[in-house]
Each structure stands twice: as C-alpha cells, then as structure tokens.
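So that we are looking at the same thing, I have put the structure below in structure tokens.
Excluded from the complex is one protein chain; the other protein chains are retained at their positions.
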Amino acid sequence: MATRPTFSEEVSNLMHASHGNPLKTCIQCGTCSGTCPVAEFMDHTPRRLIGLINANQKEDVLESNTYWYCASCFHCTVRCPSEIDIAGLMYSLKRYSIWKHQYPEDAIGPVFSETFVKSILRSGRSYEPVLAPSYIFSYGVREFLNEAATATNLMLKGRIPVIPPRLKRLENFKKMADRIIPMGGAK
Amino acid sequence: MSTYSYFPGCSLEKMALSYHQSAMQTTNAVGIELKEIDDWNCCGATTYFHVDELLATTLVARNLAIAEEAGHDFVAPCSACFKNAYFASKYLKEDEDLANHINYALEQDNLKFSGSIEVKHLMEVFVDDVGVEEIQERTTHPLKGLRVAPYYGCQIVRPKKDHEDVENPQFFEELITAIGADAINYAYRLRCCGGSLIITSREAALTLVRNLLQSAVDIEADVIATACPLCQTNLEVYQMQVNQEFGTDFSIPIMYFTQLMGLAMGLPKKKLGIGTEFISTDKILTYAKEAA
Partner (left out) sequence: MDTKKKLLMIDDDPDFVEPIMAILENAGYEVDAKYNPDEGFEALKSGSYDLLLLDVLMGRGAEGIMIARKIGDDEKLRETPILIITGMREQIAFLFPGQPVHPSFVPTDELIEKPVEPDLLLEKVSTLIKMAEERKAQSELN
C-alpha cells in the first residue's frame, strides 16, 4: 500500500523523465533567481518557487504567475549548481496546471498554448493570424492599437501570410497524433 | 558540394522570409545545398511542450524522420526549431522506450526515425562545417568599420548540448570578424529577448527588449545581428512599441547574420531579402560598397 505522495513528490512524478537532478537537491543558493531575466515580474522567484514546492505549498505555487512568466531561455538550467532542470520544471508546472485547470485566472499563457496546439493539429503548421484573437482582447486599448498597428505594418511588408499553410499528408499527420493522444475517430 | 536536409520552420515561410532567402544565397555561395524537408510540420515551438511533451516530441520526430529518409543531416535556421530537433533526436537516440512509442505513431505516415543523422543550427554549419577561414576567403566586400553586436539569444547555446561554452561562446564573434566587421562585446549578448512572452506577458517582454537594445546602443553598435527569427521579430518589430512604452528613441537595425554575410560576399541586397525591414538598413549597406 503506497502512501499518499506530497506535492513535492507529485511534481517529481511529473518530471520523472526529465534530464536533471530532483528538486530535493536544491540548495536554495538563488543562482536561478539572480539569472532569471523576468524574476522581477514574478510573484515568486524561481528559488522561492522551488522552496515552496519542497515545502508542499501547492496552492501558493499553482496560483503564482511564476511558471507562466518563464520564457524558456534556459539560463537558470545551465547555471544551476545542483543541475536541476529549472526551465523543465516550469514546463511541468504549466502542463500540470493546464490539466487541472489550476492556473491564475488572468494568465494568457494557457489560452495561448491551447490555441497554438489546436492550430497545429488542424493544419500541421502554425499560422500567426489564428493566434492573435486568443490574447489580443486581454490588452488595454493602447496595447491593442499598438498591436494592430504592428500587424498592419507586417501585412504591408508582406510578412504575414494570407492563406494558412497546410500539410500535404495532413490525414497521416492527424492519425499519427491520434496514436499519441487519442483524440477520437482514429483506428 | 555537401547537402543538408533543411527545416525552414513556420516563421521562415513569411515572417522571416528574408532569413530564408539569405540562408539560401549564402549557403549556395560556399558550396552547400539546403534541400527543404518534404511536407515538414511545425516543430511545436516552445508552446507545444506545455501541453504534452510526448506529442511535441512526435511532431519533431516526423521532421527528423523525413530528413533521415532523404539521407542528410538536419539543419534549422531558427534557434527554437534547432533546440527542439536537437533534444528530440538526442532523447530518441538514448531512450529506446520513447523511440518505440514515437515510431509507432510515425508508422501512420510510413516513417521511422532510427537516429542516424545529426542536428545542426545553420550557424554551426558555417562555423564548424565550412569554417571561418573559408568564409573569410569568400569575403569580397569586407564590412570594414561596421560595428556589429552579435546577439546569441538563448536556445542556440542553451540548454547545453555537448561541447559548447554556454557562458562565453565566441563562434558568432568569429563569424562577424571573418566578414571584416567589428564584433563588439556587450552585456546582453546572451540574454533573453522575451521569446513568446511578447504575446503572453507583454510588459515583461518589452522590458527585456528595451534592456537589450539599450545595451547594444550604449556601446555604439550600428546593427544587431541575430540567428533566430523570433529574436529578430522581437527586437525589430517591437522596437516601436518599446519606444512608445518607455519613451525611448531606438532605431537600430536588426539583421540576420546571413544577410551580413551575404553583403560581405558581394551578393545583391534584394536576393538577401533586404528591404522588408521596419528599420532602415541603408547605413549598413554603405559598408558593403567597396570591394576588398
């Protein structure tokens, strides 16, 4: 009979196949926080987040914006003296929070991720205009106008495609994806 | 002539078409053929991995398998595509269980990845395979006196792959020096441009872009050279938004390293996709006028 895993163990289970050392080897040195380019925007710095995970503070971890602010620059990962894959941890938390619908309410990241994934599975390629509506309405008026101006300029410079690209072997591609995540209908 | 399986990636189809054009021109000039991977799909960028790493790896593996079938090493000009392909290939080579599962999915497209090819970033092809000496020899219009800030960004060097120096890489500088320009050293050359945060956490991303531009401008760079379409877009296209947000007046051109190489090799600017940028590159072009 197994004993109930702690939150820290749950996170380790999420990272079971990751390519770094387990979180419990963290020595709280703060190199990650000192390195992280967006630490100042985070509710908790990466060091503190790992501390909270190791102390099983599940709500505090999942409610924070920290993991959605990670830009995947991997600077923390290459510098961690305990060789913890910290950027990999942030990916794990994003995954976990999407699966459990337990992310901060105002986070744009999950919606963006979902739209992106849907777009790829539909056509095999990503297509910028499809991605726009997923986030643009969360902006204030000024940001919205800036963004619209940028999009118009891109269009004028011929840098946004008019027709969404599509794979030739799209059916095979979809069947392939169905073997990994059974989305229904596949044989 | 050596041949590579070329993975342009979604950005190079349109947003970063100039990178594609200049990559084709410059590789051709040094005797390399880039053969586009047939019917390639999106590599998942950074975003796909948020939802399911197994499916993300499968997407990458499909491209790798098609490249392998063509019989050439895989090369990507985009740092994110490169990182995804590099690590997917590495994990598939190391983890038989994972490889079995993903090959089971690839069967649906009559494909199989057996791990017999290498994955490279386009810049590695120039630096390691062609060699900087060769590039120097091909330089007919050295960009003398042009102050270039080489911008590595993130995923071309991180996470650590095998031999490279993640804290103090020099290969970009060597390339810039080979084409006769001055590679200037600045604090933010390895810092993040914000990546896809430009969409999900705009304020944070614009701050990173501002810091980066400031760091290059402080040291009087004429141009920032990039090796990734996302970096180029964040630094150039969002420069105006940075100016509006922070009251700055940045106007520094952001060019692909292949465009600068092309100019130094005397290739016509139009063929290098120069002319579709928001920030004028006229000043840069004047450096390429005099033949050596």
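Order of writing sets the chain letters: A and B. Residues in each chain are counted from 1.
Keep in mind that, in the parts below, a residue touches a chain if its C-beta (ideal position, glycine included) is under 8 Å from a C-beta of that chain, and two chains touch if they have at least 3 such contacts.
Worth saying up front: this structure is predicted, and the values here are computed from it rather than measured.
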Interface partners of the hidden chain - shown chains only, full complex considered: A, B
Residue in contact with the excluded chain [from B:Asp97, B:Asp249 or B:Asp282]: B:Asp97
Residue of B:Cys10, B:Ile37, B:Val51 or B:Leu92 touching the missing chain in the full complex: B:Val51
Residue ranges of subunit B at the interface with the undisplayed chain: 51-56, 97, 100-101, 104
Positions on subunit A contacted by the hidden chain, ascending: 1-2, 4-5, 9-10, 12-17, 95, 98-101, 114-115, 117-118, 121, 178-186
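Just so we're on the same page, only the chains that are shown with their structure count from here on.
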For subunit A paired with subunit B, centre-to-centre distance based on mean C-alpha positions, whole Å: 22
Touch list for subunit B against partner subunit A, complex: 10, 13-17, 39, 41-42, 44-55, 58-59, 62, 91, 95, 98, 101-102, 104-110, 154-155, 158-160, 166-167, 190-192, 194-197, 199-205, 207-208, 237-238, 240-241, 244, 276-278
Subunit B-touching residues of subunit A, taken from the complex the two chains share: 17, 19, 37-38, 41, 68-69, 71-75, 77-78, 85, 87, 91, 94-95, 98, 107-110, 112-114, 116-117, 120, 124-128, 131, 135, 139, 143, 146-147, 149-150, 153-154, 157-161, 165, 167-169, 172-173, 175-181
